[in-house]
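Got a structure here, written out as structure tokens. Questions coming.
Every protein chain except one is present and positioned as in the full complex.
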Amino acid sequence: MEEKTIEAGDLILLTSQEGKEFLVTAEERVFGTHMGNLDLGSLLGMPWGSTVTTHKGKAFYLLKPSLHDLTRHIKRQTQIIFPKDLGFILMKLDVGPGKTIVECGTGSGSLTLALAWMVGSTGRVISYEKEEKFALLAQQNLKRVGLDQRVVFKIKNAREGFDEEGVDALFLDLRTPWEYLDQAHSALGGGKTLGILVPTTNQVTKALEKMEEGNFAYPEVCEILLRYYKPNAERLRPQDRMVAHTGFLIFARKVYKNPKSIINERREKP
Amino acid sequence: MEEKTIEAGDLILLTSQEGKEFLVTAEERVFGTHMGNLDLGSLLGMPWGSTVTTHKGKAFYLLKPSLHDLTRHIKRQTQIIFPKDLGFILMKLDVGPGKTIVECGTGSGSLTLALAWMVGSTGRVISYEKEEKFALLAQQNLKRVGLDQRVVFKIKNAREGFDEEGVDALFLDLRTPWEYLDQAHSALGGGKTLGILVPTTNQVTKALEKMEEGNFAYPEVCEILLRYYKPNAERLRPQDRMVAHTGFLIFARKVYKNPKSIINERREKP
Amino acid sequence: MEEKTIEAGDLILLTSQEGKEFLVTAEERVFGTHMGNLDLGSLLGMPWGSTVTTHKGKAFYLLKPSLHDLTRHIKRQTQIIFPKDLGFILMKLDVGPGKTIVECGTGSGSLTLALAWMVGSTGRVISYEKEEKFALLAQQNLKRVGLDQRVVFKIKNAREGFDEEGVDALFLDLRTPWEYLDQAHSALGGGKTLGILVPTTNQVTKALEKMEEGNFAYPEVCEILLRYYKPNAERLRPQDRMVAHTGFLIFARKVYKNPKSIINERREKP
Partner (left out) sequence: MEEKTIEAGDLILLTSQEGKEFLVTAEERVFGTHMGNLDLGSLLGMPWGSTVTTHKGKAFYLLKPSLHDLTRHIKRQTQIIFPKDLGFILMKLDVGPGKTIVECGTGSGSLTLALAWMVGSTGRVISYEKEEKFALLAQQNLKRVGLDQRVVFKIKNAREGFDEEGVDALFLDLRTPWEYLDQAHSALGGGKTLGILVPTTNQVTKALEKMEEGNFAYPEVCEILLRYYKPNAERLRPQDRMVAHTGFLIFARKVYKNPKSIINERREKP
């Protein structure tokens, strides 16, 4: 269980009654907002979940940001992967403490953060990004939440191949995933899961076409819709509008084109 | 990274070309199916992702089951929580290595399994279930995947209260969650997240009504829809039918009814 | 088939290349917009589907508004019923040429318009509205499209009962439909369909509870989701956001509480 009170360096999700949120670090400085000023230093030692008020009398709860909050609050220069998709990706990619996961297309680092969180201190995330500015942004985002030590950022295009072998899962978040499938196959451990995110149906078609060559089995294509309700007991109803699309998710298993030979190979071993 | 070959005691997801799945343990015995017999002992030492054939010539891939697979394949006597919901629950409850999570309503143990997986060897899951038969089933399910040591099963109705305090998150999967909110509040750490799953809108209304008393802030109500597509490159289209509903998810943060007093209390400290 | 060219008094849907729409009447006047001025009189005699340009050189197509367009473009002071729901309502209520339909809760008249359109010159719509200002607005909306002669507007609260008997269908679009079920039963013909629209689950529950008294059989509750795609051949994908909720639709059939007596009554007849 975690500490009960706020300590220096902790990230705090300041949340107003109306749900307005600010993600700040507990340190000796004054945080100014149009709702008033708040002396962040005075928050040290306060219990999580308690309330403070700005000099204008506006109340804020002091919440420890959850993984869900952290991925929503990363600084972004790219489209990020949404929490609704992240949770399912973690399940499908078999992410957990101690795992080694490769992602390609770091972007702003929302998946990187979720992966780093879940692999724990004994796991490892290797994240490829060809644009240096995105890699640096993601690194900053991970550093802010104290998870950067679990990630190896590589500023390079993985089209020439990944440096790793036998990894536990690999995720492609880039425009032309079909150009990276052979490389992903080489990097993945036998039977492990490849994940892909693409926004258009045309890209899904191209990725599936490439998979038909036989290196990946059981391709699954899906999309996840998250619908929020107005949390009003007496007038319960879905929100008026919702996010209708972020992307299509594709998952498949690394297998070997000609399974027979593998079996024979194995059987010839003593 | 994990071992490359199958070892005694490993769980194997035998998967046919058509996607027919069997979850078996690698051991010296013959596994019989209508697709033919398979000598499981002969699989020891084979690389993950390779193929074997039954005595009838039917091919199966040898896959290491993912967290997604494991939660789908638990033995069940109750409605289970679906993977589409599990992933999002993990994100919202801030589950990760080292956390202490309480759930109430073990059922067959699908959430228990996902929680135990993600908290790692340094974390802890405490699972309450009033029906002994469900608790025992869940325990078996966890034992099969080697995660039972991370879980404390408690066969008791938590209506009289949870034994824990300051836990990192708490999940209620039972018929009348509104009767357990005060108890959940006592068990949760300050600002931590409560999660609830209920199938009907009437239950959502009752839970929200109880939350209006003020112990929990920022209630969110949502549902997750997972839509699969036929993975056919030339004829890409959604599946004809889908799961339309499993349950409504409710999340809220533990706060204190009268925040002022807490602040004062703190300020009186030196 | 309809006339090929624009005649005085026709409603025209001026639509720009980008889809900006204006619904205007063909008459001798200048129509001014920020995209330039257009001499509406000069459009008389032009073929439908052709293009005109404003004095600023901005091109507009001359389209005859469809029923879908007309319901979207009514002047509104209330929440309107959306086209996605209207089409399904027409099918369920068995609306068609020559039918007599009652609606209660005229609002701005979007359903009134669709009903008037479909019952044709031989049918009849009776529309109840307790707020005079809404009834007048709806009447104007119907008049603009030339369908007001098919509608009888009644400014009264139908809680005291409908004046009609044996009508072909009846629709309730008001806050407390459960208070109008007995009245609706009296107005409907035997076996005819009642339709209801309510935004919240609490209202659905109350309406269903009232229906359990037995006057209405086969209650169906549903919601319709309409998802638009970006019409880009090379980058086909759903729109980023969508309308997530307008209302729940309830349909049921008028039957008789004690069917036995009805049958006996009939059998006693010679």
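First chain written, first letter: the chains are A, B and C, and each begins at residue 1.
The rule is short, and it goes like this: contacts are C-beta pairs under 8 Å (C-beta built on N, C-alpha and C of every residue); 3 or more make two chains touch, one makes a residue touch a chain.
As the structure is a computational prediction, the values presented were derived from the model and not from experiment.
Peer 1: Check the whole complex and report which displayed chains the hidden chain contacts.
Peer 2: A, B, C
Peer 1: Looking beyond the chains shown, say which of C:A8, C:V30 or C:A59 touches the absent one.
Peer 2: C:A59
Peer 1: Among A:T78, A:S110, A:Q183 or A:T201, exactly one should touch the missing chain; which is it?
Peer 2: Of the listed residues, the one touching the omitted chain is A:T201.
Peer 1: Among C:K84, C:K130 or C:R159, which residue is in touch with the absent chain?
Peer 2: C:K84
Peer 1: In the full complex, which bits of chain B touch the chain not displayed? Write them out.
Peer 2: 199-202, 227-228, 234-245
Peer 1: Write the list of chain A residues that the hidden chain touches.
Peer 2: Missing-chain contacts on chain A: residues 201-202, 204-205.
Peer 1: Where does chain C touch the missing chain, residue by residue?
Peer 2: Residue positions of chain C that touch the missing chain: 1-2, 4, 15, 19, 45-53, 59, 61-64, 66-68, 71, 83-84, 86-100, 114, 117-122, 166-168, 189-193, 201, 204-206, 208-209, 212, 217-234, 236, 248, 250, 253-256, 259-260, 262-263, 266, 269.
Going forward, only the chains that are shown with their structure count from here on.
Peer 1: Farthest chain from chain B, going by the mean of C-alpha atoms per chain?
Peer 2: Of all chains, C has its centre farthest from that of chain B.
Peer 1: For the copies chain A and chain B, give the interface type as same if over half of its residue numbers appear on both sides, and as different if under half do.
Peer 2: Mostly the same residues form this interface, as more than half of the numbers used are common to both chains.
Peer 1: How many angstrom lie between the CA centroids of chain A and chain C, rounded to a whole number?
Peer 2: 45
Peer 1: Could you list which residues of chain C touch at least two other chains?
Peer 2: Counting only residues that touch two or more other chains, chain C contributes 201-202.
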